[in-house]
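One chain of protein is taken out of this complex; the other chains stay put.
What follows is subunit A.
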Amino acid sequence: MENPIVTPSELKTEEFVVNIGPQHPATHGVLRVEATLDGEIIKDVLPHLGYIHRGIEKMTESLGYKQSIFLTSRMDYLSAHINNHVCALAIEKAAQIEVPARAKAIRIIMDELQRLTSHELWWGSCAMDIGAVTPFFLAFRDRERILELFEQNTGNRLTMSYIIPGGVMNDVRPDFVPKLKALIKSIKEYRKEYDQLITGNFIFQHRTQGIGILSKEQAISLGCTGPTARASGLSCDIRKLYPYDGYEKLDFKEVIDYGCDNWARYVVRMEEMNQSIHIIEQLLDNLPTGDYRTKLKGVLKLPAGEYYQRVESARGELGVYIVSDGGAKPYRMKFRTPCYSNLGAVKPISVGMKIADLMANMATIDLVIPDMDR
């Protein structure tokens, strides 16, 4: 990849290290980044991890399988349902539990609603990092509508622990479907505002187009997944490649863009929101009836062996790897979180750019720090 900004060789300045974080509003948490600068141009980026490492993987070894579900929603709190989903799927796969059709449909609806909230928050905070403040308030206004629905049906706004092995915790309320229909209708109207405000904005386009280029080869070698990799032309949607819980029956497009820059990552996420709405609409009219949960024993024991399950989180491939020795507690539970792999992309896309673009690059990769550190 060629350096887009060329410095004349006679104008050399002294190198300078800027320490960003761990308390900095643009890092979306407690990430610390050491940027080596030559004037305004970035020479090197070194992220420091571990400021929010809570030892969740080790904690699961002292808890049961059912108990460790609630810890997973604290990992990537912006896609808590999807975190619960992957854990539940892995346990069901190992214990060979059948899940009722109604539970599967509710799970997918919740997953896609969660993706919507996550991308809406990303849209607001990404625009805020680049310099616009109004989108942040618009994003939260729309996000609150979905959170209200979550609260009515799951009992919590942020860390739900609603999807459990065998189905879902409790059935949705009787007025779930009409309320969701009204919600989808209003979301569609507000989506137009997003495009008017930001997508067609001249300043935003100039801050993102042609900046932060991540080639397809780099995306593969760094292990990037999700919208970050799909904006580089890599097909990696787990919902298409390894479908789970009935995604194979649904009609939706895998959004791929070949732009490789910040603008492409923006476009992919905006289009994914449309696809999520499309998925929910298909399930709303024919939500299956019946049980919402298979009853399980109080203490769940998995047969000895190794199990891996992956889902498409809002940020990329989320995997869980369970090693069981036949007991009631896992021998080892490893999470393959998308943000940790995507963080590797910050250095290659930022070197050679200006320091102001580092914030834009980190914003479009959509980092959630506790997801990285666990």
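Everything below uses one rule, namely that a residue touches a chain if its C-beta (ideal position, glycine included) is under 8 Å from a C-beta of that chain, and two chains touch if they have at least 3 such contacts; residues count from 1.
By definition in this document, contacts and distances are computed from a predicted model.
Protein name for the hidden chain, per its UniProt entry and selected from "Transcriptional regulator", "NADH-quinone oxidoreductase subunit B", "Spermidine/putrescine import ATP-binding protein PotA" or "Monosaccharide ABC transporter membrane protein, CUT2 family": "NADH-quinone oxidoreductase subunit B". When the omitted chain is restored, the residue from A:Ile108, A:Leu121 or A:Ile279 that touches it is A:Leu121. Seen from subunit A, the chain kept out of the figure touches residues 22-25, 29-30, 50-55, 58-59, 62-63, 70-71, 74, 77-78, 121, 136-141, 143-144, 147, 157-159, 369-370.
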